[in-house]
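As you look at this complex, bear in mind that one protein chain is not there, while each of the others sits in place.
A, B and C are the chain letters, set down in written order, and residue numbers restart from 1 in every chain.
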Amino acid sequence: MIKVGIVGGTGFTGVELLRILANHPQVRVEVITSRSEEGIRVADMFPNLRGHYDLAFTVPDVERLAQCDVVFFATPHGVAMSMAPELVARGVRLIDLGADFRIKDVPLWEKWYKLEHTCPDLVEKAVYGLPEVNREAIAGAQLVACAGCYPTAAQLGFLPLLEKGLVDHRRLIADCKSGVSGAGRGASVGSLLCEASESMKAYGVPGHRHLPEIRQGLTLAAGRQVGLTFVPHLTPMIRGIHATLYSVLKDPVDPGLQQLFEERFANEPFVDVMPAGSHPETRSVKGSNVCRISVHRPQQDDTVVVLSVIDNLVKGASGQAVQVMNIMFGLAEDEGLKIVGLMP
Amino acid sequence: MIKVGIVGGTGFTGVELLRILANHPQVRVEVITSRSEEGIRVADMFPNLRGHYDLAFTVPDVERLAQCDVVFFATPHGVAMSMAPELVARGVRLIDLGADFRIKDVPLWEKWYKLEHTCPDLVEKAVYGLPEVNREAIAGAQLVACAGCYPTAAQLGFLPLLEKGLVDHRRLIADCKSGVSGAGRGASVGSLLCEASESMKAYGVPGHRHLPEIRQGLTLAAGRQVGLTFVPHLTPMIRGIHATLYSVLKDPVDPGLQQLFEERFANEPFVDVMPAGSHPETRSVKGSNVCRISVHRPQQDDTVVVLSVIDNLVKGASGQAVQVMNIMFGLAEDEGLKIVGLMP
Amino acid sequence: MIKVGIVGGTGFTGVELLRILANHPQVRVEVITSRSEEGIRVADMFPNLRGHYDLAFTVPDVERLAQCDVVFFATPHGVAMSMAPELVARGVRLIDLGADFRIKDVPLWEKWYKLEHTCPDLVEKAVYGLPEVNREAIAGAQLVACAGCYPTAAQLGFLPLLEKGLVDHRRLIADCKSGVSGAGRGASVGSLLCEASESMKAYGVPGHRHLPEIRQGLTLAAGRQVGLTFVPHLTPMIRGIHATLYSVLKDPVDPGLQQLFEERFANEPFVDVMPAGSHPETRSVKGSNVCRISVHRPQQDDTVVVLSVIDNLVKGASGQAVQVMNIMFGLAEDEGLKIVGLMP
Partner (left out) sequence: MIKVGIVGGTGFTGVELLRILANHPQVRVEVITSRSEEGIRVADMFPNLRGHYDLAFTVPDVERLAQCDVVFFATPHGVAMSMAPELVARGVRLIDLGADFRIKDVPLWEKWYKLEHTCPDLVEKAVYGLPEVNREAIAGAQLVACAGCYPTAAQLGFLPLLEKGLVDHRRLIADCKSGVSGAGRGASVGSLLCEASESMKAYGVPGHRHLPEIRQGLTLAAGRQVGLTFVPHLTPMIRGIHATLYSVLKDPVDPGLQQLFEERFANEPFVDVMPAGSHPETRSVKGSNVCRISVHRPQQDDTVVVLSVIDNLVKGASGQAVQVMNIMFGLAEDEGLKIVGLMP
């Protein structure tokens, strides 16, 4: 049994980790931390877990966490980097669902996150946790920085085009729509049902923290600096990201887009390329770790439209983290992740 | 491997059966029928099932169904009774998620369902599929009529009180709220998002088909004819039933309600009595087979208020059917049903 | 032009007052207060008001408010009573949308609201603002305590039965369902879209502050102390209250319930008794000041079921307050309130 610790168990990604791990046959959650809820049983706070966990929240304690085989950080940025150095030194494997180790360019990270990075050396050492790109490196990593939610949906959709150099890398547009759970479980007026339901809006158009992360990933895929416009939207639903991705073909001759996508992801257990002409729905992946993609070339014009959907809390966060753990520990990659989307 | 057939695979309870059975280690779905979708792959119709099933819909055919070990009917009333006699004669075990065999009083059934019953003898033979009441009979049954959605939530909440004779059996009130999936997947104006969201309404107040079913179950529990007012409401959500149950204590001395409920369901794998003072939320059972209950006595008055929540498509339909199947085939009762509710 | 002041303009009832008054031909909003948003234009905070108001929030100031003809308190309990005495002394007319002056029994109020009342004499002077009961008193009042949201829906539905003494006054049940806006605009985890949508739950079953208010109103109507069980539920929608009201006929002979209700409300501009057999939907009153009611006697049993729907922010709060103002100032009672419900 792999001994698991979770730092930050009261947010949506924390409780989602618990949901997934409850049916994972090879792990046991030993520690789950929360400063504010110390002593409360997780099942008292999240009644969907009643009957699945007896565990109570404890104050974060490096000593206890160091006895785990792997520690997940389901925390806001800044937390993981404060505890990572000591845990790494003790040989624990770390999986950060937050943003502390995603951006390799530390000054760029500091600019976007408005915080000084306290362990830049670990940033270098960290592996970016997008298995479809980095599987081998993840297998040997001690510290993995899981890809963010928008970045996962956007990168998986753009990768086949950029890796083959088929589209103009200077003019990429990612119009992304996210459910409200992406905003976290903190009490904020903007996430109230009365403010966020029955409405649609863009936000962060001048700049959003996932922009540099997506740009970094796409630049690696393209082999050159990409130009990207990223517009996130708040959508009146709990879960799901729908990325609508626009790029322009360099050559008007059809490069066989459908086949390209199917081949690129043929061996990926969690990327499902739909038949030509399809429109994936976010609900088809609700609760599941799948990224479902379709590719279009409307009106046979030179603009390619890729549609890419994930559950932001699963493939965009906790499911991806478990997939990463499976890879790190040599388990079947889909262990604990054979969850079927909840539809309707 | 238990060979499973499903009649009526295009409704919500059909696709929900497929979702649950996809991760059931001891069954294989061999046949799934639909007249209208013959030849269509189930995963093309319900993309959440992509990667889990290769099966395509076929026209209902008794010959093929007879080769299954068990056949589920996920059909409107009237269908199961048309095929049951032959399948029963062939030794197949049947689990009806519909209403054909629930009401023992056949003329009463015919009055409420406005249809002549074509096999009243099978009604007599059928076992009512509420495991918390009928576990032993289910184990030996060939034909089980699964309890309806409202009837499951209402009966589980009233049972402890009626079995002990603690409340006035003549004045029971079940004020029930259901998500829209209870109305099925048929195209109807009343179930459109634009008609049913952002609104609440009662329906069927003069009379609803679940009234005689609930009354039958409560009458058996009380050992005498009960009086029941049942008011269902359409609630703007996909899944979930919240039953708010009112009854009046015969004796003002506190009978130890909390303990009574805890003891009644102590050995039930799918009934969770919450701590005193709790208010169960339907979302805590979203996608799971659990019925979560709490019991209150507001203002120490003589009215008892029981709150009982289920997912209408799981414990109220397809999950209960799988639980019944597990019992019929001597499997662990929770096999394939260890699903954690999806929260948020 | 009637000069209007509004204390507490940043909550849902405040912005709703502004929405309604924007098209009221005989008033002008002169002052709107908020401690936290001083200097912010209301239209910057609530963009639906852009083009309708130039007004900015100011810190509450008795001097400025005293120059208004009428001041609305759209505030949590405790605020109105702190400012009312001075404003009353200055001759301003006050309409409190909050709870400070609703309960005539001051110790009872203090018990439920856990606060010492600072002006019990004004409680005595205050008129309870439910026009269907108190129209004449409202016309002559200086201080009106508007009826709460649940109390409005519940009282209007029970009144005809209790005034005529037709039902057992000791066993009244009000099973009420409210949209989330009833919880206010404060940032709280429980009101997040991710916590409150796609779910249904009861709350406050042991005791809710509207219980004594409803009981007081029904007791007045019945002419004797009533017994009431009140269970509120949080419903996944923004606006709307659906009250499902249960009572028991004293005499099994049909008293002509439909006619009774139609006659009781024949001259009421904002109570709409629907045809026999109807099921009112909350969406039919979304944004409008109407209370829509139907009355049932299911299965010809002796239980009467009344269905009563309102928009909690309009007839349950700001619309009722404007109706009260119209009465107080001798205007047409529906001035500014001819709003048609937004459907769909």
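Just so we're on the same page, a residue touches a chain if its C-beta (ideal position, glycine included) is under 8 Å from a C-beta of that chain, and two chains touch if they have at least 3 such contacts.
All values reported here derive from a predicted model rather than from experimental measurement.
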Hidden partner chain, touching residue among A:T10, A:S191 or A:T235: A:T235
Sole contact to the chain not displayed, among C:P60, C:G98 or C:G287: C:G287
Residue touching the undisplayed chain, where the options are C:E110, C:D272, C:D301 or C:E335: C:D272
Residue touching the undisplayed chain, where the options are A:S191, A:T282 or A:S318: A:T282
Residue numbers in chain A that touch the chain omitted from display: 171, 173, 175, 177, 179, 194-195, 197-203, 205-207, 211, 227, 229-231, 233, 235-240, 242, 244, 246, 248, 277, 279-283, 286, 296, 298-299, 301, 303, 305, 307, 309, 344
Touch list for chain B against the chain that is not drawn: 12, 179-181, 185-189, 191-198, 236, 238
Residue numbers in chain C that touch the chain omitted from display: 12, 15, 19, 22-23, 46-52, 181, 185, 198, 238-239, 272, 274, 280-281, 283-288, 290, 292, 313, 338-344
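We take it that only the chains that are shown with their structure count from here on.
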Interface ranked first by C-beta contact pairs: B-C
Distance from chain C to chain B - Cα centre to Cα centre, in angstrom: 38
Mean-CA-position distance for chain C and chain A (Å): 45
Intercentroid distance (Cα basis), chain B paired with chain A, Å: 36
Interface hub residues of chain C, defined as touching at least two other chains: 194-195, 197-198, 236, 238
